[in-house]
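I have a structure here, written as structure tokens, and I will follow up with some questions on it.
With one protein chain withheld, the remaining protein chains of the complex are depicted in position.
When the chains are written out, they are named A, B and C in that same order, and each has its own residue count from 1.
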Amino acid sequence: MIVEMRPSATKEEIEDVVRKATSLGFSSHLNMGSNKVVIAILGEITEQVPEESFTHLPGVITVAQICTPYKLSSREFKSEDSLVSVDGIEIGGKRVVVMAGPCAVENEEQIMAAAKAVKQAGACILRGGAFKTRTSPFSFSGLGEAGLRLLAEARERFGIPVITEVTDPRDVDLVLRYADILQVGARNMQNFALLTEIGRSKHPVLLKRNFASTVTEWLLAADYLMKGGNNRVILCERGVRNFEDHSRFSLDICSIPVIKRFSHLPIIVDPSHAAGHYLLVPAVAKAAVAAGADGLLIEVHPNPCKALVDGPQSLTPSMLTLLMEDLKSVAEAVGRYI
Amino acid sequence: MIVEMRPSATKEEIEDVVRKATSLGFSSHLNMGSNKVVIAILGEITEQVPEESFTHLPGVITVAQICTPYKLSSREFKSEDSLVSVDGIEIGGKRVVVMAGPCAVENEEQIMAAAKAVKQAGACILRGGAFKTRTSPFSFSGLGEAGLRLLAEARERFGIPVITEVTDPRDVDLVLRYADILQVGARNMQNFALLTEIGRSKHPVLLKRNFASTVTEWLLAADYLMKGGNNRVILCERGVRNFEDHSRFSLDICSIPVIKRFSHLPIIVDPSHAAGHYLLVPAVAKAAVAAGADGLLIEVHPNPCKALVDGPQSLTPSMLTLLMEDLKSVAEAVGRYI
Amino acid sequence: MIVEMRPSATKEEIEDVVRKATSLGFSSHLNMGSNKVVIAILGEITEQVPEESFTHLPGVITVAQICTPYKLSSREFKSEDSLVSVDGIEIGGKRVVVMAGPCAVENEEQIMAAAKAVKQAGACILRGGAFKTRTSPFSFSGLGEAGLRLLAEARERFGIPVITEVTDPRDVDLVLRYADILQVGARNMQNFALLTEIGRSKHPVLLKRNFASTVTEWLLAADYLMKGGNNRVILCERGVRNFEDHSRFSLDICSIPVIKRFSHLPIIVDPSHAAGHYLLVPAVAKAAVAAGADGLLIEVHPNPCKALVDGPQSLTPSMLTLLMEDLKSVAEAVGRYI
Partner (left out) sequence: MIVEMRPSATKEEIEDVVRKATSLGFSSHLNMGSNKVVIAILGEITEQVPEESFTHLPGVITVAQICTPYKLSSREFKSEDSLVSVDGIEIGGKRVVVMAGPCAVENEEQIMAAAKAVKQAGACILRGGAFKTRTSPFSFSGLGEAGLRLLAEARERFGIPVITEVTDPRDVDLVLRYADILQVGARNMQNFALLTEIGRSKHPVLLKRNFASTVTEWLLAADYLMKGGNNRVILCERGVRNFEDHSRFSLDICSIPVIKRFSHLPIIVDPSHAAGHYLLVPAVAKAAVAAGADGLLIEVHPNPCKALVDGPQSLTPSMLTLLMEDLKSVAEAVGRYI
């Protein structure tokens, strides 16, 4: 249920609404817009409460149900686009934000070479995994904290913020000491213990869509993050599973306009995991920008043939440089810039 | 198996190769390139025949197996892009060809209004169905030959070639008297009787991908058309089926670079059937052009609310006009034009 | 819309209802039950006609809408199970009917050996393809009419009815001269020209589910057959496509109770195409019978290693014999027999 307050509503009037919600057993969540406040009243059975319970409170303009299952991430709760600011870079605005780097941090030489290349090519955020979710327990699973330290060093040296994955609720505090953006991988999209823990922080978080989840389930996972008070959520489409084997996953290009319609959160696209092969990455990246994505997350490796993880889908630095030129043209064609 | 001939090979030498193939129980198919001839030797067990059977024939440079299951539609058989020319419009070249119109021809007023709008917006081919494949036998299934006549009339009046679907092998001769391009719908992609019949004509044909077919199966269906001698094949991606319900199908954006890599045939995209909702169509259309599609097939209706078929996914004429402007910018951004 | 007549309704009263339907632009279809007649009124917009148009006609008990998109195949139209009788064998009754044989008729020796084995193992219908739908145009596509003649000969020699596929509407008349049951393959489930042609005959027909079609689309395809007046429809589940590659398709075991709930038509299962490997076939066959399938369609070949088509998924005759014993036990466990 959404309670929209008059622009002139007092702090007291807002608190009255929250108190009323609490007395009915619900929690509430405030969206402090530039000229009005909207309060989401949240609980499993809010639809059983008559809207009149709130309509007549002072300062209230309208009361309405949120029709979608997801609430805090919905456009109904917040009509204007959300911007997530990371070290001065705004995600969700006019700029198309390119994040790039290797799948995994392997060693100092590799991550520094990658950071340099990424920066030179014009990307503005460095990606690199220290804790990897690997399908097999016998595969390389990342350098752990040593990898985080290397990322932090790259950030210092090249003046570029970093994004890295966190996979265990017990690691959240550790990872957010090093990372500018926490990444939740596709396999963990419904790891609710992890989401809840990240929700407690106010740290920017990138939430990848699980490869078999609907858009509705994805936005409900975002609600888990936002319920804890973390509004700095960036969505990331990375492809869904199907029967075709020329590409690793099938990028759901429609999800971009769908998210734009039903949610206020920014959405970026990972063309590398979707495509699964570097030759396909440029086409998918350009398509994503043309469709309205707010950014890209691209795998780049100084030497893909020697990559410990995901080599086949990684671009070389010179491929990235070429792609960035093309992406700039496409961004301009749709009224944005990189 | 592919036999590549010397540029200087004589007609006699080429015929010798064909005769040899015939004597081994195989058929052969010639690709007369600008400066050389390549001969595909086709049959179920060509890999069991030693390459030496052909290597030593006069005029032969190289003999190789085609590694993909599809042969005539493969890049291995024909390395340069194929262009399909329709009434002077080249599909597969620099120009991105936009085909637009209503799902079904309903009556004279509707198809003429549509044709006028399509032409004015800058699209260059008119679509409209006279024989419709409908999931229910109780739904409107098109006007049949009366619809074809209206299409032909629109072509005359507005000077715009037309594309229309054929669904029954017994109707091929009828439809090609009216249509500039025959369309094979997704449900008929593996209707091999229909494909074989169309293959006998030399008429341009648009082959939609079935919503549960792999790229390999799609190119094998193209081989059915080409085996009969019809090389004027245009592929059309229109989305595959999955679990997501915000869009009707999931457009396989990766299929565009995949087709460009493995086949010489042009590929266009139908954003309307993939998206299933007009609000999603522009984003998907722009993405397709950015990813390298050679054209688009867009549903437009003078009055979508009253459309007998597929109203929710149809653009109005004014939406099409706006979209065309955006598409021109995107096409230019990737080095093409509309 | 369904109009249920009193048990005592006269022929004249029934004709009045049909006439009324015709006058409103609808067609009608009669279900002559043992003690009452139900009339389906069919057309795209029957829900816009007030039920009162029929309620007050003499002989009418009730008028109701059919809620499902499919009509003639629905339980709402016909509440009792339909039995399809083939040469004295009833499909849809207590007996679980096993149809078995090779994917393709290859030559006289092979089909006679198969027929003998099938008969000896206790299966009661022989399968064998003369017109094959092959993904590649360069694969063996069946013996055509020569294959049909061999099937007919096997029927004579071993006293066993035969089922065989028809793939082209122009072949329907030919195939039904030889076959006891016409088979529509998965790829042709929505080949509406073919369905319409078969609907005109009154010949038993087995309609395979397409590997990417919903149950609703499948029953609508059955409606195409029944609309023409052919009520002798047998459904066949053969697996849907997904991402798993240990089996060729994923048999939708739930479709059996779903069909039993929403349709009156018999349903059998093809475990061979679903599994794609002979080792998996027995488990799937037993599961199908336990779940309530009315029969099975199993691939058996005298020498699977030399089969021209689908060898890996074919049982040998001795495997079939063993499986039949197990199937008998399972059938009894669920109150049926083989």
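Of note:
Just so we're on the same page, contacts are C-beta pairs under 8 Å (C-beta built on N, C-alpha and C of every residue); 3 or more make two chains touch, one makes a residue touch a chain.
In this text, all values refer to a predicted model and were calculated from it rather than measured experimentally.
Only one of C:L143, C:L280 or C:L315 touches the absent chain when the whole complex is considered: C:L280. When the whole complex is considered, the residue among A:R187, A:R200, A:H277 or A:R336 that touches the unshown chain is A:R187.
Only one of C:I2, C:L126, C:I256 or C:I298 touches the absent chain when the whole complex is considered: C:I256.
Chain C meets the missing chain through residues 212, 214-216, 240, 242-247, 250-258, 261-262, 274-275, 279-280, 282-284, 286-292, 326, 329-330, 332-334.
For chain B, the residues touching the absent chain in the complete assembly are 241-243. By the touch rule set out above, chain A reaches the unshown chain at residues 42-44, 69-71, 133-140, 167-170, 187-188, 190-193, 196, 210-212, 217, 220, 223-224, 227, 241.
Going forward, only the chains that are shown with their structure count from here on.
Top-ranked chain pair, ordered by C-beta pairs in contact, is A-B.
Remark: the per-chain Cα centre closest to the mean position of all protein Cα atoms belongs to B. Note on chain placement: the centre of chain B and the centre of chain C lie 33 Å apart, centres being C-alpha means.
Put simply, the C-alpha centre of chain A and that of chain C have 49 angstrom between them.
Shared contact sites, meaning residues of chain C that touch two or more other chains, fall at 241.
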